[in-house]
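One protein chain is absent from this view; the other protein chains keep their places.
Each chain gets a letter, A, B and C, in the order it is written, and its residues are counted from 1.
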Amino acid sequence: MTRKRIPVAILGATGAVGQRMVQLLENHPWFEIVVLTGSDRTIGRPYGELVRWILDTPIPERVANMVVQPTEEVADVAIALSALPTDVARAMEPRWAERTAVCSNASAYRAVADVPLIIPEVNPDQLALLERQRAQRGWKGCLVTNPNCATISAVMPLKPLHDAFGLQTAHISTLQAVSGAGYPGVASLDIIDNIIPNIADGGEEAKIEAEPRKLLGNVADGQVVEAQIAISAQVTRVPIIDGHTALIAASFAQKPSPEEALAVLEAFMPPEIVRHLPSSPERALIVHCNGDRPQPRRDRDAGRGMSASVGRVRACPVLDLRMVALSHNTIRGAAGGAILNAELLVASGIVS
Amino acid sequence: MTRKRIPVAILGATGAVGQRMVQLLENHPWFEIVVLTGSDRTIGRPYGELVRWILDTPIPERVANMVVQPTEEVADVAIALSALPTDVARAMEPRWAERTAVCSNASAYRAVADVPLIIPEVNPDQLALLERQRAQRGWKGCLVTNPNCATISAVMPLKPLHDAFGLQTAHISTLQAVSGAGYPGVASLDIIDNIIPNIADGGEEAKIEAEPRKLLGNVADGQVVEAQIAISAQVTRVPIIDGHTALIAASFAQKPSPEEALAVLEAFMPPEIVRHLPSSPERALIVHCNGDRPQPRRDRDAGRGMSASVGRVRACPVLDLRMVALSHNTIRGAAGGAILNAELLVASGIVS
Amino acid sequence: MTRKRIPVAILGATGAVGQRMVQLLENHPWFEIVVLTGSDRTIGRPYGELVRWILDTPIPERVANMVVQPTEEVADVAIALSALPTDVARAMEPRWAERTAVCSNASAYRAVADVPLIIPEVNPDQLALLERQRAQRGWKGCLVTNPNCATISAVMPLKPLHDAFGLQTAHISTLQAVSGAGYPGVASLDIIDNIIPNIADGGEEAKIEAEPRKLLGNVADGQVVEAQIAISAQVTRVPIIDGHTALIAASFAQKPSPEEALAVLEAFMPPEIVRHLPSSPERALIVHCNGDRPQPRRDRDAGRGMSASVGRVRACPVLDLRMVALSHNTIRGAAGGAILNAELLVASGIVS
Partner (left out) sequence: MTRKRIPVAILGATGAVGQRMVQLLENHPWFEIVVLTGSDRTIGRPYGELVRWILDTPIPERVANMVVQPTEEVADVAIALSALPTDVARAMEPRWAERTAVCSNASAYRAVADVPLIIPEVNPDQLALLERQRAQRGWKGCLVTNPNCATISAVMPLKPLHDAFGLQTAHISTLQAVSGAGYPGVASLDIIDNIIPNIADGGEEAKIEAEPRKLLGNVADGQVVEAQIAISAQVTRVPIIDGHTALIAASFAQKPSPEEALAVLEAFMPPEIVRHLPSSPERALIVHCNGDRPQPRRDRDAGRGMSASVGRVRACPVLDLRMVALSHNTIRGAAGGAILNAELLVASGIVS
């Protein structure tokens, strides 16, 4: 892997998630940004001049000087990381997928049958869909998606519990950071000293209720058989910058004690192929025993924003178990998730 | 009621809840503060000099000049509003109750069999316990309590639903304001840009899981028969000043449709005796149809902080119904709740 | 004044300041809203349906049902309160002023020679400009402006000091609330856990440096002779909802001691004509002796948002005096300021 780095395009590079992709790929051992795409307003101008950079590290100088290209022009790159808005993603990602491997953070194709929805630590086996995807669609490239930023906070701890005990129902209440809405996103007049008990008019909840079924499903004959889990999601926007918290209550086919659940969570180990990817954190899932953790400001950056955290694992008077889960929504839950998927494509030999 | 006003003592007048009591009783048509008690540090000094006043209206001048007395010395007042810390409440409230009607916001006696736990709009009938309380304990006064500040956010909408459909189980996830922790309470270093997923090391959740059973119980033969409801509470502290939000999912003996539930919520009317109390809001329960309400900053002050709000009433994929409830934690959920109980005692003829 | 109320239009009624005007005019003893204007997007629709209402009291029902009209069509009203954006104000206010008395919060005409820039407590005498304004422009109506929301925080305490001691130079550092930027205004991603040390690319500072010279000037021969004061402004945006704080250091022709300055501030009394206007607060200027006041959350609502506050009056090692000033930026500094100007026009007999 010390050879020439793999050329990568970032689609929709000027938004909040696109910026995170730029930030995370600085000094990436495998990938090199060679194309940035943007909307009409931005085309033909140097990225550093037009972007309203909102992160707390400077724009990498090399990238700042790159000229933004139209998303409509498919470039000759091995991988395209997509931070496109949903509607643009719907139109453009298939065009890029004809020639290149698209790792998308957009929701447009997450639910489509032949499109893998992947968290590498959870279900890398959904890559098996790609054979059919390419055959059916005649693509030389492919399209892989990562889940919603709040879904991932919940699914990371639910995965090992599902494997061990058979998840049946889950209540998921979320407290989501403002960065999840992009930039400019949530008005400060709406959120300082306030909570908004809805996101995207129910749309966010629909994703959190649907995506875990695909993520925790089984792959058979090149198809995903969704897990039969009933999920109820209630979301809120809260006045914090980064980090989505999920309060989870869940029931299982085989009811575990809190101690059994903790043992399973602490023993969680991602599949071998995932462990040594460049963006894989040392610990995929950090289990907190301190009774007031995880907390967004203190835990979101664990594993450079790629570790998920879980704490307060205890019995539930109504269902079986309760816990508090957290992950960084724009790193683990968006830009970093898409990059990890791209790394998985490389490690799997699908992209070379 | 235009006669001489009823003399009232505030026990523990210097803390956050005590200050709210002072604020809310300014210009009260029935009550007049004649005694303020405090801890050793404060005794013998004028209230206005020693109190670290944290509210956004000035200290009423008459009260500012009052000299703080020891809580140990029971004063000759008709009503004592207690904002004492739990342990002090445990020791002192019975001594005051020997002679005076104590309306307590403390948790010390909420669960005791002969002590009413009352939200006037919900269960004024628990006043029936007082006869036995006085007989058993030989008190000329009495002791009445109001519930935890987060409990009330949830119980206000659950009451009419329970009456109509028979509440069986409830998941309650809360987002609680920092004022709920008193003053100085939560350190800013702990809560700016952060969430703390626990309060009082599980103690807050224990109250929210237990108190609704007593509040929604039946009184028979001078005793409360608790409602058989299984409740699961998961609490968080969030960076807002006032207003506790509760995300509720609930199941019922007779499953209502969201429309049926909404009709019941909108038709809710407190008992006749409660409607015209001085601190009763015009609308006890405000039902929001706008999909992103209630919000703490925009709804906590409804009805001068005494109205409860509920919104997003909809079906639940796991239980039957979901909704978002909100009330002002230091007014409706604490100081105002205790005052409303005191007004109920007067209107019921128990205090005169 | 118990006669029929004066018909009023609100120009630009859907923005943050327009909403405050609607809120403040509910139950106004003199004025009645009869026209609301808005941009193309809003015309012909009921106000309550289209407005993104951001305040914490409900939209007055009567106003909610009013249909929004185009700002281009001048209506037959006695008074037009303008909350228009600068460029629209520049085009539309003169058209309305041909027939009606325009009280504008916009900055477009504040610096124009024949347009009064008025804080009623400070310089009601600038109404004298109107005679010339009407004569020169052939208007039957007139145009009166109120200053920038941060200017007023500083000028309220500087006025009596200027009268007594002759203000010569002032350093003004401001900490301004997000509501000053309108809605949606400042992105939460830019301001939570952050400060922005600039507003409008220096434009805000230019206003704060210029407007006090006109406000504290003298009227002679129907013209304003500006006060010769050198002002340096450094502004910041801070993560609070309402209330602009100004840290002021000032020098005077006759150097006052802090005690002399305090005496003058405490003795400040608005002109007789202003004291009994409906929106005049009981105390125009509240002088704090407590060393950590004024504070935005605790003092912005004094006098229903119309009182200005000042504190920490003390000597300055470089100039003569220092102090901290505060006022509510969308009430006293915008909507309430425009309404108070309208009331002044009525009390002065200019509008009837």
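In this section, contacts are C-beta pairs under 8 Å (C-beta built on N, C-alpha and C of every residue); 3 or more make two chains touch, one makes a residue touch a chain.
Given the structure is predicted, the values throughout are model-derived calculations rather than measurements.
Novice: Name every displayed chain that the left-out chain is in contact with.
Specialist: Looking at the complete complex, the unshown chain comes into contact with A, B, C.
Novice: Looking at the full complex, which residue from C:130, C:240 or C:286 touches the chain that isn't shown here?
Specialist: C:240
Novice: For the chain not shown, which residue from B:48, B:85, B:166 or B:185 touches it across the whole complex?
Specialist: B:185
Novice: For the chain that got dropped from the picture, name the residues of chain C it touches.
Specialist: Missing-chain contacts on chain C: residues 169-171, 173, 175, 193-198, 201-202, 209, 230-232, 234, 236, 238-241, 243, 245, 247, 249, 291-298, 311-312, 316-319, 322, 324.
Novice: Provide the residue numbers of chain A that touch the chain removed from this figure.
Specialist: Chain A touches the missing chain through residues 54-57, 192-193, 241, 297-299, 301.
Novice: Tell me which stretches of chain B touch the chain missing from the display.
Specialist: 16, 54, 178-179, 183-193, 239-241
Please note the rule applied: only the chains that are shown with their structure count from here on.
Novice: Does the chain A and chain B pair touch with the same residues on each side or with different residues, judged by whether over half of the numbers are shared?
Specialist: On the two sides of the chain B and chain A interface, the residue numbers are mostly the same, over half being shared.
Novice: So which chain ends up in the middle if you average the CA atoms?
Specialist: B
Novice: Can you pull out the chain pair that has more C-beta pairs in contact than any other?
Specialist: Chains A-B share more contact pairs than any other pair.
Novice: Per the centroid of Cα atoms for each chain, what is the distance between chain A and chain C, given in Å?
Specialist: 47
Novice: Tell me, which residues of chain A touch at least two other chains?
Specialist: If we look for residues of chain A contacting two or more partner chains, we find 193, 239-241.
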